[in-house]
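The complex appears here minus one protein chain, its other protein chains still in place.
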Amino acid sequence: MDLLNQYLIPHFNYWAYVILMMIGMHAMIVKNNLIKKLIGMSIFQTAIILFYVSIGVKEGADIPVLHHHAPEVAESHTPAADPHHAVDPDHYANPLPHVLMLTAIVVGVSTLGMALAISQSIYKDFDTLEENEILAKIKQGGPGIDV
Amino acid sequence: MIVAFDIIILIFLVITAVISLRVRDLLGATMVLSIYSFLMCLLWAEMGAVDVAFTEAAVGAGVSTVFLIATIYHTRRHSSD
Amino acid sequence: MSEQLPAILLVAPLFGALLIGVASPGDPRRAFPIVLLSLSISLAATVALLTKVVSSGPVDYFLGGWAEPLGIGIQLRVDGINALILVFIALIGLLTAIFSYRGPDDGEPTDKAPLFYILYLLLCVGLLGITITGDAFNVFVLVEIASLTSYGLVAMGSSPRGTLAAFNYIIMGTIGASFYLLGVGYLYMRTGALNMAQIHSLIALPEVAASQTILVAFLLILVGVWIKMAFFPLYGWLPNAYTYCPSGASGILAPLVTKVSVYVMIRVMLSVFGAGWVFQSAGWSQTVVWLAVIAILAGSFIALAQVELKKMLSYLIVAEVGYMVGGAWLANHWGMVGAIYHILADAAMTLCLFLAANIFVKHAGGGRIDRLEGLFRRMPVVAGAFVVGALSMIGVPPTGGFFSKWYLIRGGIEAGQWPFVAALILSSLVNAVLFFRIFEVAHFGRKPADGHHHHPPHADGEPSPEQQGTIGETTGSDRKPRLTAVAPLVAAAALVLLVGIFSGPIVEIIRGALQGMPHVGAAAPLIGR
Partner (left out) sequence: MPTVIHSSLPLWACLASLLAAPVIVLFGREPTLREATTFAAGLLKFGLVLAMLPWVLDGRTVEYTLIEGIGGIHAPIRFRVDGLGMLFALVASSLWIVTSLYAVGYMRGLHEHSQTRFFAFFAISLSATLGVAFAGNLLTLYLFYEMLSLSTWPLVTHHQDKEARSGGRTYLAYLVGTSIGFALPALIYTWVKTGGEISFGPEGILASTDIGPAQGMILLLAFVFGFSKAGLMPFHSWLPAAMVAPTPVSALLHAVAVVKVGVFCVIRVFTGVFGVDLLSRLGVATVISWIAGFTVLASSLIAMSQDNLKRRLAFSTIGQLAYIVLGVSLLSGHAVQGSMMHIAMHAFGKITLFFCAGAIFVATGRKYVSQLDGLGRRMPVTMAAFAIGALSVTGLPPTGGLLSKFYLVWGAAEAHQPALLAVYLISSVLNGVYFFPIIHRAFFRPPIDAGEDTPGTGCCAGEAPLACVVPLSITAVASVLLFFFPGLLYDLSALMTGGK
């Protein structure tokens, strides 16, 4: 039973992200259709973002935004409080992984966009998006293919 | 950060991911993928990462789905696997 | 002005790319001067930085001035190792920009040329950034910039196989970059820092060094970087990508992208984890050197089986990556020096070979090796540069290729890794066979092979013009290659020789940087002599 409590429950996030990542990677490699590969890719990338976000999670922590109801801000109005040590880190989730993941999301989407544009160009040349058919066409060669 | 809530969303996430990859109609797959993104955004909002959540909602669900539908429009809707 | 150098060399190509987008979306003639200007500014900046590093040691630069507390601002760090690589990236970028003057596929200047140059400059920004940054996550961002632009460049060619190769390159590249991101995530989870120096100081603590997370982080980063550098088992994307991409693109991708990934591996091994941590158990270095041996042999022998010239050269890149990874993992001083020096030598000779191959393929009409007949006679200058690159690949003394083998073999002997030394020698022999097979085809050509008795005697013995005509009627365009194509090629050949001749000073800079590298316990032999 302690296996369940000690490993499974608190690390559920990490189990989930590994499962999602493997689903995505499986699709990227095994799927025949290029679009399905790209769907697998976006699942693969969002899983990593899930991992990063779950690093910054704290039990019972508030969102990392200083709003005026927050205890620290209220105290700081009183002259005694020292403005520099206002924030108590345990109250807030760690914002740094979140910031990093903004970049990762944008990267994921731009890669998806580039890949989709390329698959449209592949469709224009090979008239199919199935990998086995494309490879068959290449093996036959033909004028347009092996320039 | 409610653990029970997390576990439910994660299970749904895994289910939508598998469905999105198994369904043969690409348009359907795209729709399920956007559900997957919205669930992910819900999960992150609940975990305290608010900015990542609405970025994922806007970008992950919104723009990717638009890209995918545009590509399917220009190519073929049916996928062999 | 001079302390802003690290920023200048990144910003110049960035603004160049934006300027092209704004100034001349459709007009290639206006794009070319902007490209030259921005790349020469960044080249000048890198050279100035090199002299600064040589004279006064490593240079640190914090973007936005966030010096303290360490770890907030992104730190750019230039020491002996990456100063040299920066100069090479800028120089090779400039040479290839001149080479691809007439648009990506060397045809008539289509409207694609400016787009090609925008991607080209952004790729230069990515590569320069990867080499200069001192922040682990920033490396991921710049790796993505460089990868996205190289996907675009590969897909821009006219050949349909190029677009398919670009698609495969995207899939493999994303997996590689994501593994690197994951590795940095685990590092951050355990150490809470992203700045390389900071992580290193934390890993130096015994309880952190022993933790599982650091081990997982290292493996993930390693696999991710191996995919990006096409290390043997993970090289699937490279051959097609570099064979079917436009000629201008192969000139910048082949020499630099894989070498920069090798640099990232070495930077991570030395500056983030520390040589002491990485080489703590001899088992690792033994297995990786064995992997490198397999990479070298496989790359060389598959190259032997190739029929197309550019595909053969691409497989040689896979073998050369095996040299560098094996050298870095020999866990001794000369192995590391050899690996870093080989990054420079290999970049130069790959550039020289790919530029020459592009000209040959265009003028011989088709990439197959047996179509290159008689080319030495028609293009002596291009042939001469190709020969210099080939000799360097074989490892003939005055060229850079020889001296990198010189140090790598020495490292191999001192580390007692005899299979690695044997693999290096064997691959030089295979390279010799490969390139002399091409020399034979190109040298002999379709001369009247039946003895020399009856052809019209004339004083000099050079085949008379009408004879040359018979050779020239191959399908390829018979015109002489453009000056803007030949000049960078000659410069590349000269670079190969210069890297060889000045290998002494280069190695001194590298050894100085290695001496200065923070190292822990077991690394004593690494930083020793």
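The letters A, B and C name the chains in turn, as written, and every chain counts its residues from 1.
We adopt the following convention: contacts are C-beta pairs under 8 Å (C-beta built on N, C-alpha and C of every residue); 3 or more make two chains touch, one makes a residue touch a chain.
Treat the numbers as computed from the prediction; the structure is a model and nothing was measured.
Looking at the complex as a whole, the chain kept out of the display touches C. Although one chain is not drawn, the whole complex shows that of C:A23, C:A67, C:L205 or C:I425 it is C:I425 that touches it. Of the candidate positions C:I171, C:I221, C:L391 or C:I438, contact with the unshown chain belongs to C:L391. Of the candidate positions C:L202, C:V216, C:I294 or C:I413, contact with the hidden chain is made by C:I413.
Chain C residues in contact with the hidden partner, per the touch definition given at the top, are 391, 394-398, 403, 405-407, 409-410, 413-414, 421, 425, 428-429, 432-433, 436, 440, 443-444, 447, 449-453, 455, 457, 459-463, 500-505, 507-508.
The criterion applied here is as follows: only the chains that are shown with their structure count from here on.
In terms of their C-alpha centroids, the spacing between chain A and chain B amounts to 11 Å.
Of all residues in chain A, those that touch two or more other chains are 97, 119. Residues 9, 12-13, 16, 19-20, 23-24, 27, 31-33, 35-36, 38-40, 42-43, 46, 49-50, 53-54, 56-65, 92-93, 97-99, 101-102, 105-106, 108-109, 112-113, 116, 119-120, 123, 128-130 of chain A are the ones that touch chain B when the two sit in their complex. Interface residues of chain A facing chain C in the complex, by the touch rule stated above, are 25, 28, 34, 37, 41, 44-45, 48, 51-52, 55, 96-97, 100, 103-104, 107, 110-111, 114-115, 117-119, 121-122, 125-126, 134, 138, 144-147. Those residues of chain C that touch chain A in the shared complex are 137, 141, 144, 148, 151-152, 155, 158-161, 163-164, 166-167, 170-171, 174-175, 177-178, 181-182, 185, 188-189, 194.
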